[in-house]
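As you look at this complex, bear in mind that one protein chain is not there, while each of the others sits in place.
Lettered A and B in written order, each chain numbered from 1.
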Amino acid sequence: MTTRGIDYDRLTLKDAFDLAILVEEEARDRYEELAAQLTLHHTPAAAGFFTKMTGIEEKHRQQLQVEREKKFGSEPRSIQVELLYDIEAPGYDEVRAFMSLGDALRTALASEVKAHAFFTEAVRNVKDPDAKALFSELCEEELEHQALVKAELAKLDPTPNGNPNDYSDDPVAL
Amino acid sequence: MVDDLILGMAGSGGDGVVSAGESLLSAASSEGYHALMTKSFGSQIRGGESSCRVRLSTNKVLNPGGALDVAVALNWDDFFRFGAELPLSVATVFIYEEKAGPPPATLKERGVMPREMRAVPIGELAKKSAGTDKAKTSVVLGLLSGWFGIPSTAIARGLKKKFGNKGEGLLEANERALATGIEYATAHPLAEQHTLALPTKSGPKLLCDGNDMCAAGALFSGVQFFGGYPITPSTEVMQTLSKEIWKYGGVVLQAEDEIAGVGAALGASFAGKKSMTATSGPGMSLKTEILGLASLAELPLVLLNVQRGGPSTGLPTKPEQGDLFQAVFSAHGDVLRPVLAPTDVSDTFKITVEAFNIAEVYQTPVIILSDQEIAQRKEAIDPIDTSKLEVLERRRPTEAELVDYSRFKLTADSISPISHPGMKGGNYLGAGIEHNEKGEPTASGTMHARMNEKRFNKLDPLKKRTDLFEVSGDPKASIALIAWGSTAGVCREAHALAVARGLKVKLLVPYLLYPIAEEIYQSFFASVRSGLVVELAHQGQLYRILRMFTDVPRGLKSLARSGANPFQPSEIVSRLAEMSPEVN
Partner (left out) sequence: MNAPAFQAKDFKSDLKPIWCPGCGDFGVLQGLYRALAAIGRPPHEIAFISGIGCSSRIPGYTTAYGFNSVHGRSLPIAQGVKLANPDLLVVVAGGDGDGFSIGGGHVAHAIRRNTDLTYLVMDNQVYGLTKGQLSPTAPRGLQTVTSPLGSLEEPINPLLYVLAYGAGFVAQATPADMPGMTALIEEAIRYPGFSFVNIQSPCVTFGEDDQQLKAHKAKMKTLASLGHDSANQLKAMDLARAYGTELYTGVFYRNPNPPPTYDALIRLRQAEQSKKAVPRNRILDAYLQK
């Protein structure tokens, strides 16, 4: 999780909305991408979960978008996606072919933790009171998301199910 | 009076016999003679022995010819080193430097005694007239002018070109040496007069070699990129383009190796530009992988291979027709790429233009198989009428075709409109990996078969190109004579001689060597019972490819021998005569 050149001193409420929207957008796109990778590499349970996460992140994005439009209409954004790197999106190296659903959930959980840390930091740094309020709200939401993923994890069969690498075919030469 | 004169000269590199030959050629061509010159050298870069042959004629010169009418030896060792290139006959007039001493026994051992041996104090005459014996060849030119009627004004023009902007007094000195040679010849006439007739039709000539004509043909076609690496005997193409191509907005890249040369050329073609590379056998071996890429990516590319003796380094300065198998077969995978061959200096121009047209229209690499003789022999040829030559371009996508563009769209003629970087909407992935119509990689056997079919089918029209075949003689003749490349020139002369002898022979010269135009061959073979496919390569590669791809008459044989040892028309006529039922 890294950012590049976010100027918290001048960050307005509109910017805060846009930043949050982009965070959700990045996460949505990443989950979609990872789901596609895992589908192509025959890891359906994890892929299915990431597809579900894609939908969730998109829903969050839409909610934020609606709020933003209510307040600021279609005013252009001055925040670019290039400022954000892997805020709520799992890193590319978090996934593996044949990863278990449990691992996929743990990856998502780690990402929610990252996001929470980001918004916590943002609350601390931002000057605009409205923006601060929004970030605080988002902080809370991230905690809720963590709880949801944890609940899913709890539902999993806790008995060990073997290392998939012990059973898979060798990689293929191309 | 004779209408054809073959001269041969040998000396050490310092004697300048080759540049004397060039002066002679230039003089003759400016007078309106047809002329042809070949050179041969020892293996030293500088300071070795050298020889040249010049054939002058009032008619079109078809080949360098056989035995010499006139031989010039500045010293005996150097002359005999070129035994194969400078054969003598009983009709030869032999001029030699008096100081070199009487003809050694080796001359007799060759089995022929020239008609006339003339010892001339060449060096001494040079010293007297020009103040240096280095002006020997100017004396020789004077002798040739005086004895054989080559116009001295033209030779003087040649000297002016050579010495005009060198040291002070040099031109005048050589002019005196020339005059001295002429005076000597006049004062000491030949036993039997041997004067070259005046040209029947005067008019300007082009003086050039095959590599010049390839470069000129490429420029005429609008070549925009040349990538290559120096290799004998093709380098002159790169050298010429290095000077010329910039004028037309093009680029020559002398690459770090043969692979990079063809790679850069292919990159330029991908970028939408007409592009070529040139090489010889060893370089062709290295370029093969990229040629496969050009075929699969369906990118236009012209590759000139000036054949030399092989395999490996082989004989870098001698011709051989041993790279046809390589041109046709050297590829991994199931692939077809057109192979064209010029037969002389003049048609190298047209064949190069044709190669660009085929490459562009069919989006394919095209190989031009020239050879050392065509590429490096200097000829005075009639001007080439370019007014009817078409220059064709690759089919680019229309606005409509750029909407949801498919680079490898399967079309009725199997040719897909081709975009290039910079063209909006034409974005695609070029690749060496098999692809679908969109250009996306695939491992599907069905798609592979479909794309292969497309790549083969698009070239089918070539097999109907009768204009890429020269057929002459009685259509009902039962004896076939087939030759390609530089050997075709010998066979044209052999054909004329055979017909004059009453043999029922017809000639076929293919400019398109591959794909095999089966119908064209079958229609030619209809009347044929026997015949020869004449090739300068041990395996007789066209003969074997013909037998592989079409039915040939039982009596059609291969007349083949290794390179560097050109055929003579007379030996081919004898072989044809043996085949002729009318004579037997």
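Here is the rule we use: a contact is a pair of C-beta atoms (placed from the backbone, for glycine too) under 8 Å apart; a residue touches a chain by one contact, two chains touch by 3 or more.
Keep in mind the model is a prediction, meaning the values are calculated, not measured.
Interface note for the absent chain: among B:147, B:225 or B:524, the touching residue is B:225. The chain not shown here is touched by just one of B:238, B:255, B:375 or B:572, and that residue is B:255.
Looking at B:65, B:181, B:233 or B:272, the residue that reaches the missing chain in the full complex is B:272.
Residues 2-4, 29, 33-34, 36-38, 40-41, 43, 76-78, 80-82, 85-86, 91-97, 99, 170-174 are the ones on chain A that touch the missing chain.
As for the chain not pictured, it touches chain B at residues 26, 29-30, 204-208, 212, 216, 219-220, 222, 224-225, 227, 246-251, 253, 255-257, 259-261, 263-273, 275, 289-290, 292-293, 297, 349, 380, 383-384, 386-387, 391, 420-433, 440-441.
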